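One protein chain is absent from this view; the other protein chains keep their places.
Letters are used for the chains, namely A, B and C, taken in the order the chains are written, and counting of residues starts over at 1 for each.
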Amino acid sequence: MEPVWRYLIEWILTPYEAHMHGIRRVLYSGKTRYQQVDVVETYSFGKCLFLDGKLQSSEYDEYVYHEALVHPAMMTHPDPRRVLVIGGGEGATIREVLRYPSVERVVMVDLDKEVVDVCRRYMPEWSRGAFEDPRVELVIEEGRKFVRECGEEFDVVILDLTDPTPDSPSVYLYTREFYEMVKRRLGEEGVMVTQATSVRFSPKAFAMIRNTVAAVFPIARAYYTPVTSFLSLWGFVLGSLGRDPASINPDEIRSRLEKLTGELRYYDEVVHISMLHLPRYLRERLDEVREVATDENPAYMPP
Amino acid sequence: MEPVWRYLIEWILTPYEAHMHGIRRVLYSGKTRYQQVDVVETYSFGKCLFLDGKLQSSEYDEYVYHEALVHPAMMTHPDPRRVLVIGGGEGATIREVLRYPSVERVVMVDLDKEVVDVCRRYMPEWSRGAFEDPRVELVIEEGRKFVRECGEEFDVVILDLTDPTPDSPSVYLYTREFYEMVKRRLGEEGVMVTQATSVRFSPKAFAMIRNTVAAVFPIARAYYTPVTSFLSLWGFVLGSLGRDPASINPDEIRSRLEKLTGELRYYDEVVHISMLHLPRYLRERLDEVREVATDENPAYMPP
Amino acid sequence: MEPVWRYLIEWILTPYEAHMHGIRRVLYSGKTRYQQVDVVETYSFGKCLFLDGKLQSSEYDEYVYHEALVHPAMMTHPDPRRVLVIGGGEGATIREVLRYPSVERVVMVDLDKEVVDVCRRYMPEWSRGAFEDPRVELVIEEGRKFVRECGEEFDVVILDLTDPTPDSPSVYLYTREFYEMVKRRLGEEGVMVTQATSVRFSPKAFAMIRNTVAAVFPIARAYYTPVTSFLSLWGFVLGSLGRDPASINPDEIRSRLEKLTGELRYYDEVVHISMLHLPRYLRERLDEVREVATDENPAYMPP
Partner (left out) sequence: MEPVWRYLIEWILTPYEAHMHGIRRVLYSGKTRYQQVDVVETYSFGKCLFLDGKLQSSEYDEYVYHEALVHPAMMTHPDPRRVLVIGGGEGATIREVLRYPSVERVVMVDLDKEVVDVCRRYMPEWSRGAFEDPRVELVIEEGRKFVRECGEEFDVVILDLTDPTPDSPSVYLYTREFYEMVKRRLGEEGVMVTQATSVRFSPKAFAMIRNTVAAVFPIARAYYTPVTSFLSLWGFVLGSLGRDPASINPDEIRSRLEKLTGELRYYDEVVHISMLHLPRYLRERLDEVREVATDENPAYMPP
């Protein structure tokens, strides 16, 4: 057994709990204009991307997170052709989107070019060529600005953002004002999905995001999935102008899955239903929260 | 924010990864004849029981684990009246069993009287009076010996054991020989369920337990649920002489749940189906393993 | 190798550096009226006393600290008969004082009776019967109040206090006002010594204490010694109304040492000189600080 001494310690509600990751190798460690970026090889989760000391995704289970983020929204739209992804610097979100033969155009907007470059160079297993796909346009810009100013229409908008921690600029990509901008960019039967923080560490933020999407979209669904490397059940919220993800026929999902490029490892028609079914303790926790996130009163992930 | 300095560090595949628990208060710390017992109040998971440094259950989510362990088996049996629980010193397993009005007799067999006493005294939130229920008989004995020697018949047998780590005596409560003894104690339509270690840390052990139950019982089902405080999806295996848990009518589950004493927080008819549905990556991982656990070649939880 | 999972993590200038102590056994863990008290058996330093998570003394090297605290002051006084100790709940400070055959009376004043009781019960190796010595009177009282109100005269006053961290009441036992009270209690050729925090973590506090003693006493000497379990060189300051510790004849020290009860393990006439000799880097660090600690502007140990 090789000795271990380099660790990334992810503090959870500092300093009460932590996840210690033994580091086998440092692939990249540097500061971009926006954040500290570390790409390391851990013993337990393989290659990992940390931004400001917080695990963003791991070789071990990035597919759980990315499949859970992308496919419910794509399946909710009957025929997704134009997709906008905000964030998702690793390139795994667009990788999942590109599996759909119907997709003609993907615009990916990320603030931090250096993170995207580091991911392309040191974590090619995430994007697997997605950045080179001719359907993809990469835009380096602040996501809210892009949505506000772009005149284009999309079928699906996927918000793969960093968590709305108190100092983060992403706080304003989880508000009613922003979701209204997104809605204006959606075509008929358009669908939006956002990662919605941790069910465990920030149930209030998760609930507020759900409430906020529900205040803007006729149909809103909170769902969740366990992401082991995040130490938590992870939340997502989907808003739809057309179909309800909870009433899609499992046979439709099965049949569309068969036509995708490559094979999924996690998501399928049963997982689809499971994710949307919040057990009683989660429903109760969410229902305690009535607030809607606005630019004046945003949702924050503690601490 | 109160300063923290006392920690329980749960090493996962030592020393590559760890879960650091900040300790607010030590309620009990001592050595029994069999193991080191710590009952502590953590900041993140509330009161917790650690045996030999491994978290057994936490106030935060013990109900997820215990409901997932108990109810699928109880629901698989059409009319459970006599229940045997091996292990489960905290008293939460029998608490869940006692919710069923049909239950007439529960025998709980635990090796370590001191652990049971510590749990009754320092963790009454777990058992909530279950030990005082007149239907319960507590037997302090080695579980395998009890099963081998007792002449009684049970409807449901629940194995709430410590993990089969290399030095643990519980290794021999996960073998074909033992499951055959259990089977002989079951009545018609009898059901057995065992915790089956971590899907993440010990997928091989999980798979071997599934294979072993399948070698002994006509119907065997592996299922899983996320247990956040265990940092993992947790595995269970159910063996049945009668019904298949995967084909129970959701309406039956709903209607039986309504008649239970108290309300569940996690398990319901949709959760029942979700737990039994292993996603593709899990099915693949399990299907790689062909071995059956025997007394000669047991399943071990690494390391 | 026994597995380790219980740790006391001493944060040094939280959270930038820490000393992790693996715990073999918890002997006592509880909260007194004033502080959190943990007596534990560590793997590296044997039995240890922690107050509010900070190591106070360890079986491994408590004698280094206590001999360094007590003997330079006792040797500086030509004939110490009446000794006052403030703090020192472990009983090791009075143990060292009682070695001198000339000592007739020792008053030990400690604020926290419960700590003294815990030490007597769980750490008898420290006091080795000192509390039972008929020359000792134990007074449970706030030290500054005792010094202000007592009418008694002492030859040597030893301040074995907790560090002056920002919230600690001991802050006011490191000020000019307090040292003036102490001086009034001293007889001719009287000597006072105080622990003076870490040379490494709080050089400013060490320097201020030195300046403060120098503002009150005609002779003031800062000295230091490495205390391994404290991760630091440790500082002390001695104030004298009579002799200068730096000019005591080594032969006098040697000859007085021979008459002590029991044998010292660390202090001798060469150590006496070494401790008083601050190397250049220490002298420079101290000389940068000009401030004197007063009740209005006390010395604090960071953070």
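Quick notes on this one:
Here is the rule we use: a contact is a pair of C-beta atoms (placed from the backbone, for glycine too) under 8 Å apart; a residue touches a chain by one contact, two chains touch by 3 or more.
None of these values were measured; they are calculated from a predicted model.
Of the listed positions C:Ile9, C:Val26, C:Leu98 or C:Ile219, the one in contact with the omitted chain in the full complex is C:Ile9. Only one of C:Val271, C:Leu286 or C:Met301 touches the absent chain when the whole complex is considered: C:Val271. Interface residues of chain C facing the missing partner chain: 4, 9, 12-13, 15-22, 42-45, 63-64, 200, 226, 228, 231-233, 263-268, 270-271, 273-274, 277, 279-281, 284.
Taking the complete complex into account, residues 3-11, 14, 25-26, 29, 38, 50, 52-53 of chain A touch the chain not shown.
Basically, only the chains that are shown with their structure count from here on.
As a whole-number value, the distance joining the C-alpha centres of chain A and chain B reads 33 Å. Each chain gets one centre point, the mean of its Cα atoms, and the points for chain B and chain C are 52 Å apart.
For this pair, chain A with chain C, the centres built from the Cα atoms lie 56 Å apart. Within chain A, contacts with two or more other chains are made by residues 15.
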